[in-house]
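Not every chain is included here, but those present sit where they belong.
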Amino acid sequence: MNTKLIQDRLAQFSLERDWDKFHAPKNLAIALSVECSELLEEFQWLTEEDSACVMNDPDQAARIRDELADITAYLLQLAGKLSVDLEDAVLKKIEKNAAKYPVEKFKGSAKKYNR
Amino acid sequence: MNTKLIQDRLAQFSLERDWDKFHAPKNLAIALSVECSELLEEFQWLTEEDSACVMNDPDQAARIRDELADITAYLLQLAGKLSVDLEDAVLKKIEKNAAKYPVEKFKGSAKKYNR
Amino acid sequence: MNTKLIQDRLAQFSLERDWDKFHAPKNLAIALSVECSELLEEFQWLTEEDSACVMNDPDQAARIRDELADITAYLLQLAGKLSVDLEDAVLKKIEKNAAKYPVEKFKGSAKKYNR
């Protein structure tokens, strides 16, 4: 994913509409959270099994793609504002989690995963 | 961002811990939403102005980087499960939004942005 | 539930700590959403079946009671600020929903419930 290109396009989009004044990190964090809930709404009454088949329905698939796009857009905008390199952050977090959740201790356990 | 590499590392991480059984799309959507709220918690009592300075505090900056990493990780895992190409989805959504929010009509307006 | 008594106690609590300045409706709405996610976190990796048994574990039961209390507290504070009578609002909403979801059309259907 060319995050720089997407961030530039989003910045251009905001600039043209003079919307940057709304985009304080606090507001972008709210918007990101709201978009994730819109995505979650697609799954709320489904069983786990049925949730694996949501892309079979073209209308639902289109809505889900749009919600994932909105989440990605706000995530990239917020990371841009805060000068966070997401790729670097996520790779470091995976290493950190590998140390925090050693295989021998956490294998197959949701209980331990939870706490 | 090399999304394929990150998705592979996350898949490997889950596989080693036998956690994939917990990762139905419904559950990943919940986890994504929960992580966004943990990020939002960092901003909840700040003014918009102060929210622009959160990275000046090294401890808060580290927490925010970790939350952004968690969000990215769940977003990529969920997109992977649902076979959604996030880069393609976001670029299409920007075009769609450009048609939905024409510059001349929405310039500078939060009210219109909201509805 | 004596909502007036609880709202008075919460107002007193904020007043003593000079926290009312943080409690703009926007911030209370964020806090309410954050608390709901903390509650949701308790359920995120559980099956629906297991989620019905969460109160059997005393530690988890205590955490859930605390999260429900936090949600109630922010909900009552926000309703107080906005002068919304929650009892009246919910009873009217039930009537509205009864008209929107007629029994004969929506019986047993999650799909229709969803949309």
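Letters A, B and C mark the chains in the order given here, with residues in each chain numbered from 1 onward.
In the analysis below, a residue touches a chain if its C-beta (ideal position, glycine included) is under 8 Å from a C-beta of that chain, and two chains touch if they have at least 3 such contacts.
Quick caveat: nothing in here was measured; it's all calculated off a predicted structure.
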Number of identical chains in the entire complex, 3 depicted: 4
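By our rule, only the chains that are shown with their structure count from here on.
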Rotation angle (°) superposing Cα atoms of chain A on chain B, nearest 5: 180
Same or different contact residues where chain C meets its copy chain B, judged by the half mark: same
Of all other chains, the one whose Cα centre sits farthest from chain B: C
Cα-centroid distance, chain B relative to chain C, in whole angstrom: 25
Gap in Å, rounded to a whole number, between the CA centres of chain B and chain A: 2
Touching two or more other chains - residue numbers and ranges from chain C: 30, 33, 44-45
Footprint of chain A on chain B - complex, ascending: 1-3, 6, 9-10, 13, 16-19, 21-22, 24-27, 29-30, 32-33, 36-37, 39-40, 42-43, 46-49, 51-52, 54-55, 64-66, 68-73, 75-76, 78-79, 81-84, 86-87, 89-94, 96-98, 101, 103, 106-108, 110, 113
Interfacial residue positions of chain C with respect to chain B in the complex: 22, 27, 30-31, 33-34, 36-38, 40-41, 43-45
Complex contacts: residues of chain C adjacent to chain A: 30, 33, 44-48, 110, 113-114
